[in-house]
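Accompanying notes for the structure given below.
Complex shown without one protein chain; remaining protein chains in place.
Chain IDs A and B follow the sequence of writing; residue 1 opens each chain.
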Amino acid sequence: MNVLPYVIAVWLFLAGLYGVATSRNLIHLIVCLSVAQSSTYILLIAIGYRQGAGPPIFTYVPPGTPAVDPVVQALALTDVVVSAAMTALLLAVAVRIYKQTGTLDPQKIRPLRS
Amino acid sequence: MTIRSRQIMALGSTAALGLLLVWGVIRLPDFGAYPGPYSDVLNAAAVAERHVTNIPSAVNFDYRAFDTLGEEFMLFVAVAGLAVLFREQRGRSNRKNPSVVQVSEAVRWMGSGLIGFTVLFGMMIVLHGSLTPGGGFQGGLILAMTVLLIYLIRGDEAFERLSRRAFVEALEAAGAGAYVLIGLAMLTTGGMFLENLLPIGRLRELDSGGTIFLINLATGVEVSAAFVLLFAEFLEESRKPSSER
Partner (left out) sequence: MTVIQAVVFVLVAICGTAVVLMREPYRQTFLLSLYGLLLSILFVMLAAPDVALSVIVIGAALPLMILTALRIVGQHST
């Protein structure tokens, strides 16, 4: 029971990878990639958790009360916003592929020639 | 390769990878028993050293400010790449195609009721980033969504006026450049790049934190302008006349 969060993060990562590998629609592939990215946030935040501790915000409590790890939260919060912009860039590439080849099926798109 | 064989191979390889990952993850410390010393040191020292009370924000913009600089420029480059991808296809035509979206009255009423509160809330989250949960990234995104809310309420003429490309691009570049300039300004006074040398103010007031407050503002401006540009490019791309589809 003590490794359940880490196993869930691994499960989500594998589910996202399986979705990317067997996808038949480019936009479905991009959303599965987003799920795989979210598994890393869960792993990071679960690593830094302390049972019975509060958030690392000391506006109303004196510094010294037990708090969880702030460094992994700092890593995760910039990561969430930046990965959304990356997903938007991938969506633009998918739209461009559709305009170029007429299909969104990754298994029907031929590689570029010459 | 048929679909069935691809599925079987994907299942097999993800199962093998899963076994390796679970074997690695079992050796981590128990959930809820984080032993690390770095976080204890930061939680105990950051409030007294910098007079900020939002420790992840202090970590982002002061103790590990260089990493956040890299992340912010990743955002900048992603939006620039998206703009290049869309504009190169569109060419230089200045036709204003009509929007194909019909917005219902209920959405207009609710949007008009919510927009004042959302703008104030976004600005509060950005400004109080070093005191309460929030910061430039979250608040900037909320401010970008208010511009999108104006698109839903008033249609695309109002949205076009608010998101003029030259203005939004200049704002985004100013936000990203201000981050670097603050760091370089610290270099000119003899400190390290992005070291916090400004007066750190009073505890739990808005003028605390020194450079944390300024970098927070710059990030808020940059993120909101970047996402407004992103939404504007997407919405303009979706407004082609139906004969071209």
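We take it that a contact is a pair of C-beta atoms (placed from the backbone, for glycine too) under 8 Å apart; a residue touches a chain by one contact, two chains touch by 3 or more.
Computed from a predicted structure; not experimentally measured.
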Exercise. Given the full complex, what residues of chain A touch the hidden partner chain?
Worked result: 1-2, 4-5, 8, 11-12, 15-16, 18-19, 24-25, 27-28, 30-32, 34-35, 38-39, 41-42, 45-46, 49, 51, 53-57, 67-68, 73-74, 76-77, 80-81, 84, 87-88, 91-92, 94-95, 98, 104
Exercise. Residue-wise, where is chain B in contact with the chain that is not depicted?
Worked result: 31-32, 54, 56-57, 125, 133-135, 137-138, 141-142, 144-145, 148, 227, 230-231, 234-235, 237-238, 240, 245
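Definition applied: only the chains that are shown with their structure count from here on.
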For this session: Indicate the whole-number Å distance between the mean C-alpha point of chain A and the mean C-alpha point of chain B.
Result: 15
Seminar exercise, completed: The answer for chain B against chain A in the complex is residues 1, 3, 6-7, 10-11, 13-14, 17-18, 21-22, 25-26, 28-34, 36, 38-39, 42-44, 46-48, 53-60, 64, 67-68, 71-72, 74-75, 78-79, 81-82, 85-86, 89, 131-133, 135, 137-138, 141, 204, 223, 226-227, 230, 233-234, 237
Seminar exercise, completed: In the complex, chain A touches chain B at residues 2-7, 9-11, 13-14, 17-18, 21-22, 24, 46-51, 55-59, 63-64, 67-71, 73-75, 77-79, 81-82, 85-86, 88-89, 92-93, 95-96, 99, 107
